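One protein chain omitted, others in place.
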Amino acid sequence: MKVKVAREAHFNAAHRLFNAAWSDEKNKQVFGKCNNPNYHGHNYKLIVEVKGEINPDTGYVIDLGDLASLIKTEIEDRFDHKNLNLDTKEFKNLNPTAENIVVVIYRILREKIDNKFELNIKLYETERNLAEYGGE
Amino acid sequence: MKVKVAREAHFNAAHRLFNAAWSDEKNKQVFGKCNNPNYHGHNYKLIVEVKGEINPDTGYVIDLGDLASLIKTEIEDRFDHKNLNLDTKEFKNLNPTAENIVVVIYRILREKIDNKFELNIKLYETERNLAEYGGE
Amino acid sequence: MKVKVAREAHFNAAHRLFNAAWSDEKNKQVFGKCNNPNYHGHNYKLIVEVKGEINPDTGYVIDLGDLASLIKTEIEDRFDHKNLNLDTKEFKNLNPTAENIVVVIYRILREKIDNKFELNIKLYETERNLAEYGGE
Amino acid sequence: MKVKVAREAHFNAAHRLFNAAWSDEKNKQVFGKCNNPNYHGHNYKLIVEVKGEINPDTGYVIDLGDLASLIKTEIEDRFDHKNLNLDTKEFKNLNPTAENIVVVIYRILREKIDNKFELNIKLYETERNLAEYGGE
Amino acid sequence: MKVKVAREAHFNAAHRLFNAAWSDEKNKQVFGKCNNPNYHGHNYKLIVEVKGEINPDTGYVIDLGDLASLIKTEIEDRFDHKNLNLDTKEFKNLNPTAENIVVVIYRILREKIDNKFELNIKLYETERNLAEYGGE
Partner (left out) sequence: MKVKVAREAHFNAAHRLFNAAWSDEKNKQVFGKCNNPNYHGHNYKLIVEVKGEINPDTGYVIDLGDLASLIKTEIEDRFDHKNLNLDTKEFKNLNPTAENIVVVIYRILREKIDNKFELNIKLYETERNLAEYGGE
C-alpha cells in the first residue's frame, strides 16, 4: 500500500541563463532577456514528493515536519535570497535553467532521503512554467 | 484512448493524531502539536481522478455531475463538519493522518466506481501538504 | 504618502459555534452542522494589513519580517493547532465565528502595533468565506 | 536523465454539449444545463507537458518561449473567443466535452512537437473539473 | 463595530460584446474578438461582500449559508450556463461587459439584502480581469 506525500516550499533567487562556451551574441540569441548580464529573478515554488509504505505505528509515510526541516536545511538555506550563478557552487558551471535546478535539487535530497522511498521534484519558476524530475 | 478526468471537493473536519498503544509522552513526542487532546482541524481539499475510455455517445469518461454527487454522498456527508476521531467509524481505531484518510477515501469510492475505471485520490490537508493514493 | 503593506499567515484550529444561553435545539437550528458538539475545523488564512508613511531610510512602512514574527508570537502560537472553544481564553465565552475571531485578532495586534499605523485584518475561514475588520 | 517541463495557457470559449443522433429530450436528460441551445462558456486553463532529455548546451528540454508560441498559434488562435460548436472545424461533428477537447489539443500539438518528446495535456474546464490525455 | 463578510460563488456563461446602435464594423473595431457573433464564454467568479454590525447572539454579521442560498437563487440560477445576451432579460438591451454585469448583480442583491448592511460586489471575468461595484 504505497502512498505519495508532498510538501511545498519556496525560495527567491536571482539568476541569468548563460553558456560560457558561447559568444555573447549567441547567448543573447538563444536565451533572450533571460541572458541579462545583470541578472533577473524568481519566486521558485518547490514541491517535494515522497512515495512509500505507510508506517502502521504513525500512519505516516514520512513525517512531513521532518521533510519540511530537511527542505529548509538542504534547499532553502542554500538557494533562498541567493544569486544562483554567483553564490552557489552548484551553478558556478551549470546553467541555472529550471530543468537543471530541479535535477540538482533531486540529487541533493536523494542523498538525504532513505532509498526505500521514491522521490519526485516539481519546481515552478513562475505560475505558468514548471520543471519536474523523478530520477528517470 | 484513455482520458483521466478529475473533480475537486472539500470538507472541513477536526482531528487529532494519536496512537492508543503509546503513552501520552510518546504520542506528544511523535505527533507534536497534532496530538492536542482537544483536537485541531483542517479544510481538506479532495481531488478524485477517474481514468477510462471516452464513451463515444456522450463524449464523457464519466459524468462529472454524477461523480460530484457520489463524492457528496459518500465522502462529504460522512466527513464534513465532523470530528474524524469521534464521529466516524472509519477513524475510531485508525489514526486520521492524511495518508490514512486518503486510503480510506480510496476504498470507499473504489467500491462505488466501476472497475473498468482507474481511480486515484489526492487529499490536501493544507495548501502545502498532500497525500495521494491510487490503489498500488 | 501612505502605503499599505500586508502579510499572510495561517493557523489550523478546531471550533464549534454555540450560544450557551440557548437550548441545544435552538443552537442546532441556528448553527446547523457548525454546532457539532464534537467540533470541526478549518485552515484559517490570515492577512494583516498595515498602512502608514514610508520610512525614507529603509523604504519600509514596517519591516514585514518583524510583522511576520509578531503574527507568529501573538496569533499563530495562540491559535494554531488549538481548539478555539476549549484551549483559548479568548473564546471561552465568545462564539468563535469568523467575525468574532477577526475582531479578537484585530484587538490583539492593535495593542502591539504603533498607533501611527492603520490596521486592517482579513480572515478566510475557507477559500470562499471571509471576515474583515479594521477597527470601525 | 528525463525531465518534464510544462507551460500554462488559457482560452475563453462558448460551447454546448449535444449529440446530433439523439432527440432533444435525450440531449437535455443526459447533458442537463450544459445542453442549453444558446450555449454557455468557460475560461479553459491548458497545461502542456513535454518530457525529454535536457539539451546540455542550453540546459533546456525545450525552449518554453517556443512552446508558448506554438500553443498561441495552434491552440489559442484557434479556440480563444470562439464558439467551439460553430466556429471550429474540430467540433463541428464532435461533442466539445472537456475529454474530447483535450484529445483534440493533444493531436494538434503531437503533430508539431518532435516525437523524441513525450506529450501530456491537462485541461481545466473550471477550477474543479479537469481532463487529461497523454496519448495512451 | 462593523465587520465585512464575503462569500464567493461561480457561474459559467456565454456572451458577446455588442452595441446595437453601431455598425458591424464599429462593433468589431471597438470590441475586437469579444464581438464574435457566435459568442464566447467565461467562468465568472463572484464575491459578495456584506458589511454590518455583529449580532451578539449569533456572532454573525449575516448567516453566510443564507447569503450563499440567496446568491444561488438570485444570481446562479439566473446566469449559470446561460447565454447572457439571449437567455436573460437583464442583458437583452444592455451590453454584458463585466462592468455592466457587476452593476446588475449589485442591484438584484441590493433589493434582497437589508439596507442596514453595506453591499459591495466583485466579479472576476478571468483570473486577471475584475470589475467591482459598491453602489457609489
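Chains: A, B, C, D and E, in written order; residue numbering restarts at 1 for each.
Basically, contacts are C-beta pairs under 8 Å (C-beta built on N, C-alpha and C of every residue); 3 or more make two chains touch, one makes a residue touch a chain.
Just so we're clear, the structure is a prediction, and the values are computed from it rather than from any experiment.
Looking at the complex as a whole, the chain kept out of the display touches A, C, E.
Touching the chain that is not shown, out of C:37, C:65 or C:135: C:65 (per the contact rule at the top).
Among C:25, C:57 or C:136, the one in contact with the hidden chain is C:57.
Residues of subunit A in contact with the chain left out of this view: 10, 12-15, 33-34, 36, 38-43, 80-83, 86-87, 126-127.
For subunit E, the list of residues touching the undisplayed chain reads 17, 19, 21, 30-32, 94-100, 102-103, 127-133, 136.
For subunit C, the residues touching the chain absent from view are 1-9, 49, 54, 57-61, 64-65.
By definition in this document, only the chains that are shown with their structure count from here on.
Shared contact partners of subunit B and subunit C: not a single chain qualifies. Its interface matching that of A-B in over half of the contact pairs by residue number, A-D stands out among A-D, D-E or B-C. A straight line joining the Cα centres of subunit D and subunit E is 28 Å long. The chain pairs satisfying the stated touch condition come to A-B, A-D, B-C, B-D, C-E, D-E.
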